[in-house]
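With one protein chain removed, the remaining protein chains of the complex are shown where they sit.
Coming up: subunit A.
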Amino acid sequence: MSYLSADKAESELAQSIKKATSIEETAPKQKHVRKCIVYTWDHRTSAVIWNILKIQPLLSDEVQTFKALITVHKIIKDGHPNVIKDALRETGWLEACARSVNGDGARGYGTLIRNYVDLLQHKLQYHREHSEFNGTFDYEEYISLKNIDDPNEGFETINDLMVLQDRIDHFQKVVFASFRMHTNNECRIASLVPLVEESYGIYKFITSMLRAMHKRTDAIDALEPLRQKFNAQHYNLLKFYYECSNLKYLTSLINVPKLPPDPPSLIDSNT
């Protein structure tokens, strides 16, 4: 619910975007990111956000570019569903971000930026093909039901989700590899926050959906490849969350999920 005039809301939004993508090598402040997210729900659009991003001189500075990517990721993830539709038209801006920095850049954000753009492109591509998902991959019963009726479609959906999960895993490794000694790495760690949340959403989704499929189908053998992949991803996530839980700055921001040491059974869902 918004009680501001449209103009005032827009100028405040511009302020928030400016501050979230400022030049300091810190995390984008959550309060500014939140303002953007709330704006998309109040106005059911993110068109203005993209316009503001494009007129800011962000791409001349690699830290600002990286902060813009974190901000955009969070807005796509937690904003109004229309943001995904808007973002699908803005891939040009993402590509411009990837081209904006040569090699590894003066402060070592080059590789990070290119990999982040790559991940966001894949995420958007997934949403393009599976429009029934929201940005956070909240598990919604109807989707699992919808897909079990057509085992092939369910199989595809889970398979695509797992590909996306692998992409996230790849990117988090790039982030960890980019840490530098003698700095607090806060800006780099900030990009792990949406990754943790998103990967956990996907994990829960896949778990529920695979269980539902096991219940409905007799072809347990046909699901074997998915089970194998599920188990492998479980261990990857376990390792990722374990490494995150050692980053004091990250644990002060979010609760890192705790997974059981071994993957849960998909056949009896007693949890």
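Just so it is clear, contacts are C-beta pairs under 8 Å (C-beta built on N, C-alpha and C of every residue); 3 or more make two chains touch, one makes a residue touch a chain; residues count from 1.
Operating definition for what follows: contacts and distances are computed from a predicted model.
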Discussion item. Tell me the UniProt protein name of the chain this structure doesn't show, selecting from "Trafficking protein particle complex subunit", "Mitochondrial ribonuclease P catalytic subunit", "ENTH domain-containing protein" or "2-oxoisovalerate dehydrogenase subunit alpha".
Written reply: "ENTH domain-containing protein"
Worksheet entry | Which of A:Ala14, A:Met162 or A:Leu253 contacts the chain that the document leaves out | A:Leu253
Worksheet item: Out of A:Ile37, A:Ile168 or A:Val256, which is the one that touches the chain we can't see?
Response: A:Ile37
Worksheet entry | subunit A residues that touch the omitted chain in the full complex | 1, 3, 29-31, 34, 37-38, 41, 78, 80, 193, 252-254
